[in-house]
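Following this message is one structure expressed as structure tokens.
Of the protein chains in this complex, all but one are displayed in their positions.
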Amino acid sequence: MNKRILVAGASGYTGALAAQIVWDHPDLELAAATSRSDAGKRLDRLYPRYRVPIGLSVLDLDRLDGIDAAIVAYPHGAAAPTVAALRERGILVVDLSADFRLRDPDTYARWYGEHGAPELFGTGVYGLTELYRDQLREATLVATPGCYPTASVLALAPLAEQGLLSEVFIAAMQGTSGYGRSSDDTVHFSAMTENAFPYKTEGHRHRPEIEQELAALGSPAPVTFVPHLLPLDQGELSTCFATLGEPTSKEAIRSLYAKRYGDEPFVHVLDGPPNLRAVRDTNECHVYVTVEERGRVVAFAAIDNIWKGASSQGVQNLNLMLGLDETAGLL
Amino acid sequence: MNKRILVAGASGYTGALAAQIVWDHPDLELAAATSRSDAGKRLDRLYPRYRVPIGLSVLDLDRLDGIDAAIVAYPHGAAAPTVAALRERGILVVDLSADFRLRDPDTYARWYGEHGAPELFGTGVYGLTELYRDQLREATLVATPGCYPTASVLALAPLAEQGLLSEVFIAAMQGTSGYGRSSDDTVHFSAMTENAFPYKTEGHRHRPEIEQELAALGSPAPVTFVPHLLPLDQGELSTCFATLGEPTSKEAIRSLYAKRYGDEPFVHVLDGPPNLRAVRDTNECHVYVTVEERGRVVAFAAIDNIWKGASSQGVQNLNLMLGLDETAGLL
Amino acid sequence: MNKRILVAGASGYTGALAAQIVWDHPDLELAAATSRSDAGKRLDRLYPRYRVPIGLSVLDLDRLDGIDAAIVAYPHGAAAPTVAALRERGILVVDLSADFRLRDPDTYARWYGEHGAPELFGTGVYGLTELYRDQLREATLVATPGCYPTASVLALAPLAEQGLLSEVFIAAMQGTSGYGRSSDDTVHFSAMTENAFPYKTEGHRHRPEIEQELAALGSPAPVTFVPHLLPLDQGELSTCFATLGEPTSKEAIRSLYAKRYGDEPFVHVLDGPPNLRAVRDTNECHVYVTVEERGRVVAFAAIDNIWKGASSQGVQNLNLMLGLDETAGLL
Partner (left out) sequence: MNKRILVAGASGYTGALAAQIVWDHPDLELAAATSRSDAGKRLDRLYPRYRVPIGLSVLDLDRLDGIDAAIVAYPHGAAAPTVAALRERGILVVDLSADFRLRDPDTYARWYGEHGAPELFGTGVYGLTELYRDQLREATLVATPGCYPTASVLALAPLAEQGLLSEVFIAAMQGTSGYGRSSDDTVHFSAMTENAFPYKTEGHRHRPEIEQELAALGSPAPVTFVPHLLPLDQGELSTCFATLGEPTSKEAIRSLYAKRYGDEPFVHVLDGPPNLRAVRDTNECHVYVTVEERGRVVAFAAIDNIWKGASSQGVQNLNLMLGLDETAGLL
């Protein structure tokens, strides 16, 4: 029997996409999609490009019988209390917010402020599937990574795991869906077309998340991270410059990548630079690595920021949590 | 000595552009640029693509000494009271709103509701410069046309003046700047990119304005008008289909257009279809007319909707009102 | 056993998409994809956004054993001889070119020149599935309509079938994929971004095709047709103005549309204006009709020009020819 899934916060970009993926999923049933701001509207009216002909309701924590798992697509800070309430009712949770990604409370406090469910802090499994697959099978609470960490960490993981990374500089670029639906002047078409710019240049919250994961893999390297907004909808590219602790040949590095990702269903190591159109509307991550003549590495990863960078990776994790095939509903 | 100009409502798209054009104008001085919502901000911070290094202030009707003329870029309905107050102080006014465009009060009431300064209703000169040049030289209050009427009426005027128009069907297309700065989901880059659609298909307020002007020229033809939103910033194209009361050859019609617009500094009759890039950031209107084999006419006009369709046409009119060269600051 | 399909001309936009749809189709097997210009390249390298990991070969008419049907995606004029050769070998053919769409040889000669297989002229079934479903089940040669006729005729068919159409004026808009892959300056990103324009204003080859089909349905109305190019990739919108032979109420017309398309799997009658994003990458056609106060009708249809306007409609027809479910591989 299909598992019954709740998508909470389904009127935002990642929540709506999560609802669509669950709707199309052969082994899941979309039990409910909730939204405070757009309750009463049909999801396929709110997003004509999706095909989910159900109405949005207001989340009622007292009427969740028969829900097996929930995908929570709330803003950072707002997610934690709802996640806690869902967990209390025994519902498996895939959280798309940042609330459970960081493992150091001081770092969380510095970048996000007070936590909304401190008793659960640090208990989530980090949902970068390719790194935490085994833990995810047992997880009850998963913190799906941010889009920038997904691409950046996948770009660098084969080096990080070998303890090779010395210094890391990342120029990351993303489309306007990463800015969220709650639009302001910045993402007005008239402001964004023919434009591009770096932002949060004094520090972005995804930087400590990237450092946490590279360190966990074996390379506690300092990361400088600069995000840019591009005039496109969906897509995220991480261009990662790295110096290595010891000289390593291009061949050795490429072989490392080929071996590391050879069996991955969604991470593909290319033999040339990736592009965003090739991963759009997919759960794929396209990786390419090269070494320039003085030995510095440049590693690239391209994903769709609201798919592999959020909603479809959430479902990838949900598949594991529910004992389904990891790729179900995602190919 | 340069005339001192107030731009009221300078934080919106057309007001900000009007401030820029006045700022660059050799014979005008930008005395003040006002905005309620963005008071205190510098205009060139709000719009980095413009170059007006002055701060926005709140309009104070008691401190307008030395202002010769004002360009009012308020929303429809909100403009009329301010226009009236400015006129009471003897200030010449170019209004960019719809408040003084229509000449029939019932039509105004139907499409816009109650008027904010009924004592002035009908006293403005319609600011389609090429049609009302003589009256504009004497005008104290000018109602700058909407962007759609500017292009559509210029596309059809040579036929309308000859009483030739029988039936008119207009498909008009505009970029997102026509939607205004106060963005909502519709013009979020993620919603608008790779999209296009008709809107206000049950009736758009510019239709009665177009009919009013075609009738005034001599052709009281019924107009069907459908606007479309395109994924671009600035630009408006009117594709006008017309049947004629009497058969007229393509040569005769083209000669009519050539003669009518031959001396116009800003209206250019092309020998092929116009395109939006060619008129962007200019006060130009590019017109093309053809006649298909059964005698139906297709007339096209392309303008920049916030230039000739609003702000620069406002300055074109202001030039006339102030006794300046009509093209001053606009070439 | 799956039917074995050849896609001839798979390096162009519609051919490559046809190959992708066949590749994903549960009941079809992509036996070969051919291209003269790109032979030897893998299709998924040529189009990274597609997922067809096979190499392009040169078409060899002597080695077609085991091919059940072919989709021919050649340029107009070039298709006919290959279509004839395939038919001689008993292979069912879905032609995506214009070579077999018109039924009057003089009209063909006027718009396209000499025909490449005159013995087959007029023998194809016109592949607008919703109009010719029964004939398509028996067809051996199908002429898939142009993208503009698909949208325009579907927008007007319910009126045409009742003999109601009197005069028709169509403003149609399309993205750059309709221009084809063989790029020139016109569709360079730098030329097309922030641009839009009408083209072929003196007559477009899709106009006689639209007139042929409206007449066949019962309304031999004269059509004026103007296409426009928009700054987007995939999408086609037809805005059709029509006068009727007899006054008909909005309710009656809407009921006509609801009834006509109520059972269609791919044509959806909306209750508001369509948009292009909602049909992108689908075989759907979204239709909306309204009647303005003087009784003129405006009917809209939105499709994806390379899906329903070409390749997926080709597969829709192929499904019928092969006795498969019409929707197989297309939902």
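A, B and C are the chain letters, set down in written order, and residue numbers restart from 1 in every chain.
Just so we're on the same page, contacts are C-beta pairs under 8 Å (C-beta built on N, C-alpha and C of every residue); 3 or more make two chains touch, one makes a residue touch a chain.
From a predicted model like this one, the values you see are computed outputs, not experimental measurements.
Residue A:Met173 is the one among A:Met173, A:Val187 or A:Ile253 that touches the chain missing from this view. Checked against the full complex, the candidates A:Lys41, A:Arg137, A:His268 or A:Arg296 give a single residue touching the omitted chain, namely A:Arg296.
Across B:Glu194, B:Glu236 or B:Glu292, the residue that sits in touch with the chain not pictured is B:Glu194. Of A:Leu214, A:Leu276 or A:Ile303, it is A:Leu276 that touches the chain left out of the display.
Within the entire complex, the positions of subunit C that touch the omitted partner chain are 13, 175-177, 179, 181, 183-185, 187-190, 192-194, 231-234.
Mapped onto subunit A, the interface with the missing chain covers residues 167, 169, 171, 173, 175, 191, 193-199, 201-203, 222, 224, 226, 228, 230-235, 237, 239, 241, 243, 272-277, 280, 288, 290, 292-294, 296, 298, 300, 302.
Touch with the hidden chain on the side of subunit B covers residues 48-49, 193-194, 275, 277-278, 280.
The rule we apply is simple: only the chains that are shown with their structure count from here on.
Taking the mean of C-alpha positions as each chain's centre, the chain lying farthest from the centre of subunit B is A.
Of all chains shown, C has the CA centroid lying nearest to the centroid of every protein CA atom. Taking the mean of the C-alpha atoms as each chain's centre, subunit A and subunit C sit 38 Å apart.
A straight line joining the Cα centres of subunit A and subunit B is 46 Å long.
Chain contacts: subunit C has residues 193-194, 275, 277, 280 touching two or more partner chains.
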